[in-house]
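Every protein chain of the complex appears in place save one, which is left out.
Chain nomenclature is as follows: A, B and C, assigned in order of appearance, with residue numbering initiated at 1 for each chain independently.
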Amino acid sequence: MTPTLFEIRFGVRDYECDAQGIVNNANYLHYLEITRHAFCEARGTSFRAMHEAGIDPVVRKIEIEYLNSLTMGDTVLASLDVRREGARYLFIQEIRRASDGAIAARATVTVVVLEDGRLSRGDAVAQMLGID
Amino acid sequence: MTPTLFEIRFGVRDYECDAQGIVNNANYLHYLEITRHAFCEARGTSFRAMHEAGIDPVVRKIEIEYLNSLTMGDTVLASLDVRREGARYLFIQEIRRASDGAIAARATVTVVVLEDGRLSRGDAVAQMLGID
Amino acid sequence: MTPTLFEIRFGVRDYECDAQGIVNNANYLHYLEITRHAFCEARGTSFRAMHEAGIDPVVRKIEIEYLNSLTMGDTVLASLDVRREGARYLFIQEIRRASDGAIAARATVTVVVLEDGRLSRGDAVAQMLGID
Partner (left out) sequence: MTPTLFEIRFGVRDYECDAQGIVNNANYLHYLEITRHAFCEARGTSFRAMHEAGIDPVVRKIEIEYLNSLTMGDTVLASLDVRREGARYLFIQEIRRASDGAIAARATVTVVVLEDGRLSRGDAVAQMLGID
């Protein structure tokens, strides 16, 4: 089920494609990251602002399935949902090809939150992002 | 348990670190990829040679856990094991910090094999890599 | 003098910043490239379409001056002019910080054109891009 909480749209950059002519799998993690960061900005904060407040979200785990490849000229729709599980944030993310809606990748990204360098329950982030 | 079939050693490149001063999580996928590709070369083949023979290994899924961060000046030990499960290859990979042996990341990378563009059982790759 | 033929606007991506907290100098070449490629698309073509027609623009030389750094959260204005000098295309490019108009970098990118793998006068590209 496509996440619906937040979505951005952007174009594949030609240099992101490798010699197979498709977006290299590492670049999908960049796509996932810019989606999460854009979500933070849409909620009125940023990784820099959080860092300056002593709050550092840290990626602990990523599970990503690659289903269809993306290539030069493609437009990408990247969406996410987020939910808390104890001290962890789970970002449910999806990357689709805009032209036909095909799912390029599905991912679950587990994030924990350091406060002043120590693992926390992450309540500060929930408050900043307006998450229950 | 640290994989023991194959291991390479290389240095963190300064530009791989992001504004937090640590290797950005997307670059770990590069580390995993160069380890798999170096393994292929050690077995006498390469992604280019396979591609020219109509054989294209494709990453279908990656699960990666980030346990300790890497930073400028670190030397990396990257090791792998591989086993087949039906038509899939599972690469069990680990990235360690050479100085103290700390595990930076653990990953399982699932690869399928296209032959002439179609999903295959992957026997050609097993033969090229000397895998049972 | 700021180039005025074509301009795009995009945000710095956090992962483009290195441990100094600023956009790594190699990423400016990506910015220059996406600006040239977006210009081609605005003119109704693309690097892929040109390649499929046997036409390959190739970067021969880049001169770039770094004047002010860019950082997380910055919006970028990237503009270009282009002129021909014999068989060469000179792209005059500029990267500015949107917030205050400060010039982050100025570059001249020299491109030659291969047709069917051989150096050409580049007339095919001039025609496709509507350049005199």
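The rule is simple: a residue touches a chain if its C-beta (ideal position, glycine included) is under 8 Å from a C-beta of that chain, and two chains touch if they have at least 3 such contacts.
In this text, all values refer to a predicted model and were calculated from it rather than measured experimentally.
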Among A:18, A:63 or A:115, residue touching the chain not depicted: A:18
Touching residue (missing chain; options C:59, C:90, C:103 or C:126): C:59
Chain B residues touching the omitted chain (full complex): 13-15, 30, 33-34, 37, 46-48, 72-73
Hidden partner chain, residues of chain A it touches: 14-15, 17-19, 21, 24, 26, 72
Chain C residues that touch the omitted chain in the full complex: 19-20, 25-27, 29-30, 33, 48, 51, 56, 58-66
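Everything below uses one rule, namely that only the chains that are shown with their structure count from here on.
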Chain pair, most C-beta pairs within the contact cut-off: A-B
Homomeric contact chain B-chain C: same or different residue positions, threshold half: same
Per-chain Cα centre nearest the global Cα centre, belonging to chain: A
CA centroid of chain A to CA centroid of chain C, Å: 28
Rounded Å distance between chain A and chain B, as computed from the means of their C-alpha atoms: 23
Centre distance in Å when chain B and chain C are each reduced to the mean of their C-alpha atoms: 33
Residues within chain A bordering two or more other chains: 30, 33, 48
